[in-house]
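Please read through the structure below; I'll follow up with questions.
Missing here is one protein chain; the remaining ones are kept as they sit in the complex.
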Amino acid sequence: MADTMQVTPGAAGTLPVAPVKGYWHSVWGRLRRDPVAMVAGLVLLAIVLMAIFAPWLAPASPYSTSMLTRLQPIGTPGFPLGTDELGRDVLSRLIHGARLSLLIGVMPVVNAFFIGSMIGIVAGFVGGRTNTAIMRVIDVFYAFPAVLLAVALAGALGSGLVNSLFSLTVVFIPPIARVAESVTTKVRSVDYIEAARASGAGSLTIIHRHVLGNVLGPVFVYATSLISVSMILASGLSFLGLGARPPTPEWGLMLNTMRDAIYVNPWVTVLPGLMIFTVSICFNMLSDGLRSAMDVK
Amino acid sequence: MNHPAVAGRDEANAPQRLVDIADLHVGFQSPERYVHAVNGVDLTLERGEILTILGESGSGKSVTLRTLMRLLPEKRAHLRGRVNVDGRDVLAMSRRELSRYRGRSVAMIFQEPMLSFDPVFRIGDQIAETVRRHEGVSHAQGLARALELFEMVRIPSAKRRLGNYPHELSGGMSQRAMIALALSCRPKLLLADEPTTALDATVQIQILLLLKELQRELGMSIIFVTHDVGVANEVSDRIVVMYAGRIVESGSVGEIIGRPSHPYTIGLMASRASGEQRGQRLNAIPGAPPDLSLLPSGCAFAPRCPRAVDTCRETLPAAREVSVSHWAACHRLEA
Partner (left out) sequence: MMNTANHLTDDPAVRLDPTRDRGGKAQPLLSVRGLRKHFILKRDGWGKPASRVHAVDGVDFDVHKGETLGIVGESGCGKSTTARLLMHLLAPDAGEVIFDGDPVGGLGGLSLREMRRQMQMVFQNSYSSLNPRMSVEESIAFGPQVHGLGRRESRQRARRLLDQVGLSPALFANRYPHELSGGQRQRVNIARALALEPRLLILDEAVSALDKSVEAQVLNLLVDLKREYGLTYLFISHDLNVVRYISDRVMVMYLGKVAEMGDTEALYRAPAHPYTRALMSAMPSMDPNRRTERAPLVGDPPNPIDLPPGCRFCPRCPLVVDECHRREPDLMALGDGAHSAACLRAAEVSGLDDASLATSQEESP
């Protein structure tokens, strides 16, 4: 019977034929089955759409003041979410405020993602003393508490939107670079990188084809979890008067200017804070869902 | 009498056997699929016997072994059937009973000895602590027992080694230390899950011989799990061969190695590379083991089997006697 046992070509392929799909396709497939991440994603999508279509959605101008209708409570006819200390429609200001708040929440993280990943990947891939040198410099920045560093930088540069964007970016580069470095160091010693080197590929090709794909995923997940921190820090800077300037609608700034009215009209005052809270928690939940969806096995 | 289907299940005789597994099914639920890891295993073990479960990855050999210690994740693993060890129902044990049962009745050694030890404590203290907890003796008495155990597993300069941390021991030495830990509470049954697979050949044979000697000295029983026919031949009294969660053949070492009857066992023996086959093609078993979430209705080996006929694909083969102590689950034993 032994001689009837021959290997036929293709005999190894007796696994059930599964539909062939790409990596990101399968990530999406898993993410779709995660209700928490999907709800968070939908809420964020709604808020982004709200920001984009703000001029059409807002019932009134976010700037028009009226001394007659100051500090109206929620449910006032004409002002569904009440008015602020200058009589501006809070609903319209929240809708318009989403634009700037999302921008200064997300932009620093996006910038830091690119810069930090680049630093981390180079340090991790080159290794040795270069790595030590780069990471020590990064550690110096990392040693400062994020809030302190942001406030110090923004304070030194002077108030203003661009300066606060810049200082927040600087705050987020070190943690992202550290994560990118540690993931790269791990990936660098895996056999498939050796195999790629053995096939004669140069460092740039290896980084481009083999390292980026395996490093940027985890770093991206980490970065999305930083967006919530960034939102809160950005609001904090505005609150301290270091970010957006009045009368620009921005959630952190709104929180600041309305805080005197907290005893008069507590619920209206809390609304911008609620928005910040919602957006940050949604980013966090989406990031958690993404992490588990991207985890192959 | 080792063959349940032929000898019948003699209930009066059952307490004498150390292990009695009947119709064991183990399945694992994951969000995507249900994996049938063990599908109706009957297995008995006499006192003082060394039994080897031989099988490849996914055969269910390790799962069967872990069931004996109830080491499977409670939430995901669905267990069905009867598992009796030393006359007690393992599947019905409470948490309290389990922790007394583990270590005192049954102990286990693994492929990776480092996992059995906590890296931050000295090995001697860890063994002493285990002895103290199970037998209620003092730490000093526990240490004395640890020294005794280290000498028993033939660790050179045992006293000094007791003061070592796990990472300070070489591969063979830490394997011995793990055996010492497993034997610390005088278990009646030792479960060995591929304990020599990661070792070098010259060390592997030392550990295999040690286990055999210990079994003789202490009179315990051992269930040994391996994928290596040679290792099975060296240690066992009896071998059962598993494929896709079922036992396909069972017999004494001489019967399984010398006169394999199930086409899978025959294929396994024939596919081994050796000097005699130089220059010839190896008689590899074609194909791959079945997906355990989509088991075929008939014999699981039928798709790879050179003797398979329609019956094999339709109905599950029952165990059939080859000799008194040797049986195989195959429709086509005579073919």
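Per-chain numbering from 1; labels A and B assigned in written order.
In the analysis below, a contact is a pair of C-beta atoms (placed from the backbone, for glycine too) under 8 Å apart; a residue touches a chain by one contact, two chains touch by 3 or more.
This structure is a prediction, so every number in the text was calculated from the model and none was measured.
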Sole residue of B:Gly267, B:Gly298 or B:Pro317 that reaches the chain not shown, by the stated touch rule: B:Gly267
On chain B, residues whose C-beta touches the chain left out of the figure: 56-57, 156-157, 170-173, 200-206, 208-209, 227-231, 233-234, 253-254, 257-258, 267-268, 271-275, 277-278, 281-286, 288
Chain A residues that touch the omitted chain in the full complex: 7, 9-13, 15, 17-18, 20, 22-23, 190-192, 194-202, 205, 209-210, 213-214, 217, 296-297
